[in-house]
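Down below is the structure, laid out as structure tokens.
Removed from the display is one protein chain of the complex; every other protein chain stays in position.
Coming up: chain A.
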Amino acid sequence: MISGDVMIRLDRVSKHYPGQPAPAVAELSLDVPAGEIVVLLGPSGCGKTTTLRLINRLIEPSAGRILVDGEDVTRVDPDRLRRRIGYVIQQVGLFPHMTVAENIGLVPRALGWDRARIRARVDELLDLVGLSPETYRRRYPKHLSGGEQQRVGVARALAADPPVMLMDEPFGAIDPITRERLQDELLDLQARIRKTIVLVTHDVAEAVKLGDRIALFEPHARLAQYDRPAAILAEPANDFVASFVGSGAALRGLRLERVGALALEPVEVVRPGAAAVDRSARAVLLDDAGRPVRWASAGSRGAAGVAVVRTEDSVYDALDAMVRARDDAALVLDAHGDPVGALSWSTVVRRHPAGDSSPAPSFGDAR
């Protein structure tokens, strides 16, 4: 199912708690590719956190094998194992009686690094998560905001440069605006450090935004679907997945599609003073600086100017721009800012991919 290196492999892993009739996790098999973010998504009590904690053996599996980087971790010393696996939790869990630097330096200390090396690593990590070492090194956790605390939590998890990082609802207790920013920062960070990250959440939007892949769990940690976010949103494997990703799934999926991947209609560019030539194509009027002013052709009645998007923007952004401009098309610019075509509302709705020669039907067409 997955090509390339597998960093974490769960092989028919089960967890039974004594005295409970149903297993918390039953015969779960899951491959996590190296360098990707895999999101474990599901309702409360579905076993996603249990699954996460099985990987670093905070919970011991009852049966099955867990391989990290090819090594069966059910046979190694759990403390040593965990120093090779970063761990971030929702409550952050910074030790209140230790400074930021002491918190981050704990694992390097346990690994026997010397002072100078620990100090350099702490500063490097604080820089990496966007906190100035001079300001934050000596602060105590209670003097940090929730977002700053979680940044330090991430820095602590990365202290020994582990190839794998486990994150248990890392942004769950953080206000929505800071959460968005931390999610963006995590993606930036991931682009630089390329760790294998397993992240637990129950928030579909977060899963879609962060995940290279999403593993959607039904109760008892049964894997309902394991696929790319776009695929899960577009083709839910069963009714459970469809109901869990919810009514907004189709719209959410549009965040994952690029404008450039859809068929664009030709656009004629009209410079100031010139008249449109080809009456069949849309024409856009530019100002002296080359910026689009309004549609020149009849038929388009953008009441609030021209909706403009770039090819690398998401289709969701294009729809948003169209709704705001009260128009049924958006002008698409390439990376240099030159118009390359128009994206019509009906193309989005029918999802005509680029290269499809059939004309985009208008709204009135019968199915």
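A few points about this structure:
The rule is simple: contacts are C-beta pairs under 8 Å (C-beta built on N, C-alpha and C of every residue); 3 or more make two chains touch, one makes a residue touch a chain; residues count from 1.
Quick note on the criterion: contacts and distances are computed from a predicted model.
Remark: of the listed names "Multicomponent Na+:H+ antiporter subunit F", "Permease", "NADH-quinone oxidoreductase subunit NuoE" or "ABC-2 type transport system ATP-binding protein", the one matching the undisplayed chain in UniProt is "Permease".
Of A:Arg83, A:Arg179 or A:Lys209, it is A:Arg83 that touches the chain left out of the display.
Remark: the omitted chain is touched by one listed residue; of A:Asn56, A:Gln150, A:Gln183 or A:Ser346 this is A:Asn56. The missing chain, though absent from the display, is touched by one residue of A:Arg156, A:Arg179, A:Arg252 or A:Arg282; that residue is A:Arg156.
In the complete assembly, the contact with the undisplayed chain comes from A:Pro141, out of A:Pro141, A:Pro292 or A:Pro339.
Touching the omitted chain from chain A are residues 56, 58, 79-87, 89, 91-99, 106-107, 110, 140-143, 156-157, 159-160, 166.
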